[in-house]
Structures are given as structure tokens and as C-alpha cells.
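Here's the structure we're looking at; comments come further down.
Missing here: one protein chain of the complex. Every other protein chain is in place.
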Amino acid sequence: MPILYTLKNEVLEANKNLERLGLVTFTWGNVSGIDREEGIVVIKPSGVPYNELKVDHMVVIDLDGNIIEGDLKPSSDTQTHLILYKNFPNIGGVCHTHSLWATSYAQANIGIPVYGTTHADHFRGEIPCSRPYTDEEIKGDYEANTGRLIVDTFRKINEDQIPGVLVASHGPFTWGVDANDAVQNSRVLEFIAEAAYRTSLLNSNISEINVNLIDKHFLRKHGDSAYYGQDSK
Amino acid sequence: MPILYTLKNEVLEANKNLERLGLVTFTWGNVSGIDREEGIVVIKPSGVPYNELKVDHMVVIDLDGNIIEGDLKPSSDTQTHLILYKNFPNIGGVCHTHSLWATSYAQANIGIPVYGTTHADHFRGEIPCSRPYTDEEIKGDYEANTGRLIVDTFRKINEDQIPGVLVASHGPFTWGVDANDAVQNSRVLEFIAEAAYRTSLLNSNISEINVNLIDKHFLRKHGDSAYYGQDSK
Amino acid sequence: MPILYTLKNEVLEANKNLERLGLVTFTWGNVSGIDREEGIVVIKPSGVPYNELKVDHMVVIDLDGNIIEGDLKPSSDTQTHLILYKNFPNIGGVCHTHSLWATSYAQANIGIPVYGTTHADHFRGEIPCSRPYTDEEIKGDYEANTGRLIVDTFRKINEDQIPGVLVASHGPFTWGVDANDAVQNSRVLEFIAEAAYRTSLLNSNISEINVNLIDKHFLRKHGDSAYYGQDSK
Partner (left out) sequence: MPILYTLKNEVLEANKNLERLGLVTFTWGNVSGIDREEGIVVIKPSGVPYNELKVDHMVVIDLDGNIIEGDLKPSSDTQTHLILYKNFPNIGGVCHTHSLWATSYAQANIGIPVYGTTHADHFRGEIPCSRPYTDEEIKGDYEANTGRLIVDTFRKINEDQIPGVLVASHGPFTWGVDANDAVQNSRVLEFIAEAAYRTSLLNSNISEINVNLIDKHFLRKHGDSAYYGQDSK
């Protein structure tokens, strides 16, 4: 099944990119990708070091979490990924890390305001921080509840324009059109978080930038009239 | 045309130096150089990764932005570079990055005071932060307006002695006698920004250094009686 | 004696990992391992650079500190290690570093609260900071007293669930099931310390996370029903 093989390779490379981009310590991160037509998700196995990962380690599951192919247990965060795929219809990849700067914001329980055009180039507004977990969410189906908490956070936010979230007291999840795009958004989020931290310590009175400047930058990269980069063929 | 080839190579190397010096994430930066006699500018293409850049990718334009040579679209910031070349007659290269520390100051909307001799060795005074963009500037010819905003910031500042600026809510632009000198000034600016950040957090009452100390350091490297480094032949 | 040779190699590799994981400057760190059946401890020699360390440099001592094998003097912190082995019956390895972030917390004389799930995945509660040394402790048998100070800090804390401590004004000690596990816990502690620092500067009102969330994360990795990672054979 060549399509699946391609997806497994994409997810493998996206997971390896986590380490190349400096986003992970030990095995603390995982990426998945989805084949929407087949209803099949490929995800990293739990607890395997990135430099040992091979394409055959990738775990293939359906949207209910049943293992279709693979000898290893999938990431312990698998249920969170599945909830996101079910609720965010346009996304093709999901990424979770404990990257330092985004995690620090998540632990501080505050979202990241749009302090500059680098942020607006990639996220059209504040990157939200979820509300804290309730005791019921923790004691119940915890990983699925993490997914539901994220979906709840985006009830009034467009997940296609703000492709990432901070789960309070935990860390970031990002998504994108495919697995690698989700990883790229994690790298961007990490930069944004570090710059926002410095900005807020330099000037505690700073506020979000002009909404027109946000739109200008977001739309020159992502809108119908985007003019950044080369035309794709 | 061997002179142009040399310029294209210089601009290529200057762009690659952005990555070697740790000044860029992904493709977020661009450098150009000018041949004043020919009235020709060479600039990085938009959105191409630094490690894939080749000399033939460089885009050759005239001062009105017309493409003279090259198959790729020039950097989306091209108009900003051109405005600077037209208004700052002595500069030979321009560099723009989203380097972390300078961007943090830009996002905080504050200039970088002269807190030490490292700053004074390279910039003879505070590195200014522009005023915010107006709505008209954002909605109009945005990239050209960014150039005009910089020029406006330097109405009473000598751009040859302070070869860099922070564009509010955006990031740094630097310039120099050629493309590589512009990049070097970006690296110096990044160091200065990080040291200034630490300095201001260590001592919130610190003020700028003695103007005689600024002049002593700037002039021992840049004045007519400069005595730093080896004599050039 | 093949078991001892294995232990010497484990301790050698664990010491070399200190450098690979970015936990040490110069020679400021040491790791040991114990063979509980033989009552024998293997520890790094004092003041030898990590990249010159060989298996024959490892010093073999008994629990009273008598040298059994080896031509070099053991780490100056050896007595601290021995006190920990005598008082913490389940540990198989001890690690001491001056890693930057954990040392900064130790110097600030404050423990590291549980600000997030990364912390709870590895340490089931605040990482305590010891009380300051008394003059008697300093002037007496200093290194052994450091061990006693740590043991005293854990009178009401389970050292198997919180495998690390900050010695006030000094730095961190961690432990684990073997030498390498102790080193891994030092790396985790360093991450936790850096993230906690950022968290507390971002939000000075932040408090520890819900105890149910701590338990959920600690136990999904360490409890009887742990489900993180692959089943060991």
C-alpha cells in the first residue's frame, strides 16, 4: 500500500525533525499524520528515542485507536491526537512537545499575545492557553479529555488560522496541513514564546499590535493574495 | 559581467552567513548589496532555505525594483531595501533578520541605550526604535512604507555612525559598506541587545555611559585616527 | 570479576553522559554506582576531564571509603555519595553536578515547586532545597555532613519518588536505580529548573498544580499500572 508507506515515512521524518529543531528532550514529543480518505492515522510509538526510530516502528491506527499495523504501543498521547483529527476537519498532522519556552507559558497559565509581526506571519491572533483540567477530566479518560479541552478552547477561535494551543500546566500542541507542517508550527511557536517572554520583561506595559498589522502579515503569507515565497507549481 | 558576478557571490555568502552566525530561523532574513555605479541591486529570493541557495538564485534588480536577471521572485522586503539605498547614499549592503534579541527590543517598542563599550565600538549612540506604523502605512505600500519609516527615524541621526534600526513590532534592519558588513552589524546588534537586556534586568537604574567614553571607543575603531586592528594595505 | 567490570563501565559511561547532556563545565560533576550484594561502590576520580576518562580510572571503594581498586584519588564528594547509599536503600546510582539552572535554584535557597506535568512525570512533588549548613557542619567532616544534610531533608519525603535535592548555596544531587538513571534525573531536573524559572518570571502568582494531576502523571510512568513506554521483556 504505497500511500500508507509515504505517510509512515512522512511521520517518521517529522518526528526526527523534532530533535533536529531542538524541540525535544529525551523522548518527550510525538507527531502524527492522517490519511483522511482511508481514515487512518500514523503516530510515533511511545518512549522510543528519536535516533532509533525506523519506518517500521510507526504505529498505524484507525480513528477509534485500534491498531491496524505495528508491533509497538502508540504514543500515550494518541487519544488527544484522535480527538483533534475528529474535530478539526482540515488538519493533516498533529505535534506535541514539551519545548521549553512554550511549556513555560503553559505552566504560567497564560496565552501568548501578538507582540510582533513574526507571530502574525504564522498565527492570526493570541495563542490561547486552555483553562485548567477539572478533577473529573484528570481522573477520567485523561488523554481524550486533553483533546476535548483543546477543542473547547477553540469554540470561538479558528483552528486553521491559529494552529496551536497551550494546554495549561502541561505544554503545547500544534497542527498543520501535514505532519511536517505541524512540526514547523511547533518551531515557530517556540520562537514566538521566547521573543514574547523577552518582550514582556523589557516592557511590562506593552500591548498587542494593531489588528491591521496582524492581518497584513498573516494574509501576505496565507491569504488568497499571498505574495511571500515562490509560486508553487 | 564579472563585477556583477562578484556582487552576486558576495550577496550569496552574506546570506549564508546569516545562518552561520545564528541570526535566522527558517528563511526569516535577507541580505542585499548594491553596485552604485551600475545602479543595480542583488538580493536574496523570497522563501528559499539558506542551505539551498546558489549564486544563480540571486535576483538582480534596478533601483525601481524591475527584475534584470534571475528566475525567482525577490525577497518580499525588497522595496524596503531599495528605499534605504536611495536615501542612505554611503551604504553598500542591507540586512534584515528576525534575530531573537533585537526582535524582542523591537517588539517592546524601545531603543537600545549605550550601556557599554561593546556598543560604542560599533554604534555611536542609542540604536533607535521607530514609531509604530500608522494604519495608512500598513494598508498602503507596506514594504516601501517600512523603508520610509526607517528613513524618517534617521532624520536627526547619522546612519553612517548608527548603522541599524529596530522597526517597532517587527525587527531589525542593519546596513554597512557592503553586504557582509551589514550582516556583521546584525550580529553585533544581536550581542548588544542581549547584553543590554541582561544589564537592564540586573540594574533598573542604569543609565547610558559617558559620551566621552562612547566617542573614545567609536573613534578608536572608526575615526581618522583609528588604531584598532591591522593597517589595511 | 565480570560484574565489577560491568559496573565500572556503567559508571564510566554515566560520567561521560554528563558532558554529552551539557550538564558540566570543566570537571564539575561526578557519578557513582553501587553493587549492593558486594557492598562495593565505583566512582569517578577527582579532577579528571571527562574526555580523558577510561574504565581503569574508575575508583572502587567499600562503603567506608577504603580504596579497593584504582590508582587515582576518588571524587572529593565521595563521602556524600556513601552517606546517600547507606541511608537510601533502594538507590543504585548517585550523580552530582553544578548544572546551571539547578545550581541557580540552590544558590537562591528555594525548592522547585511542581509547575507542570513534565515535573510530575519524574518527581512526585516539590524538589526540596536543604537548609543552610551550620558552621559546625562546614568545619567538621564537610563532605559527609553534606550527605547527612540531604538525608535530613528527606526525613518526611520519599526519596524513591523525589530522586533529587538542591543543597543550599551549592548545587544538585540526584539518584536513581543505577548510575545512568541518576544522570538522567539530573538532566530532567535541569529542564524542570529552567522551565520553573521562566514560569515564575512570567507569572509571579502561579501556584503548584493540582495534586491529582501530579499523581496522574507520576503514576502513568511509575506506578503499578504505568502505561507509558514499551513493555520491558
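Things to note:
Each chain gets a letter, A, B and C, in the order it is written, and its residues are counted from 1.
The working rule: a contact is a pair of C-beta atoms (placed from the backbone, for glycine too) under 8 Å apart; a residue touches a chain by one contact, two chains touch by 3 or more.
All figures in this text were calculated on a predicted structure; none of them were measured in a lab.
In terms of the touch definition stated at the top, the absent chain reaches B, C within the entire complex.
Only one residue from C:G33, C:G147 or C:G171 touches the chain missing from this view: C:G171. Listed by residue number, the positions of chain C touching the unshown chain are 25-26, 28, 45-48, 72-73, 76, 98, 100-101, 103-110, 132-133, 135, 138-139, 142, 169-171, 197, 200-201.
Mapped onto chain B, the interface with the missing chain covers residues 115-118, 184, 187-188, 191, 194-196, 198-199, 201-203, 206, 209-210, 212-213, 216, 220, 227-231.
In the analysis below, only the chains that are shown with their structure count from here on.
Think of chain A turning onto chain C: fitted on CA atoms, that turn is 90 degrees, to the nearest 5. Of all chains, B has its CA centroid at the greatest distance from the CA centroid of chain C. In terms of Cα centroid distance from the overall Cα mean, chain A ranks first. The distance from the centre of chain A to the centre of chain C, each centre being the mean of the chain's C-alpha atoms, comes to 33 Å. The distance from the centre of chain B to the centre of chain C, with each centre set as the mean of the Cα atoms, comes to 47 Å. The set of chain C residues touching two or more other chains is empty.
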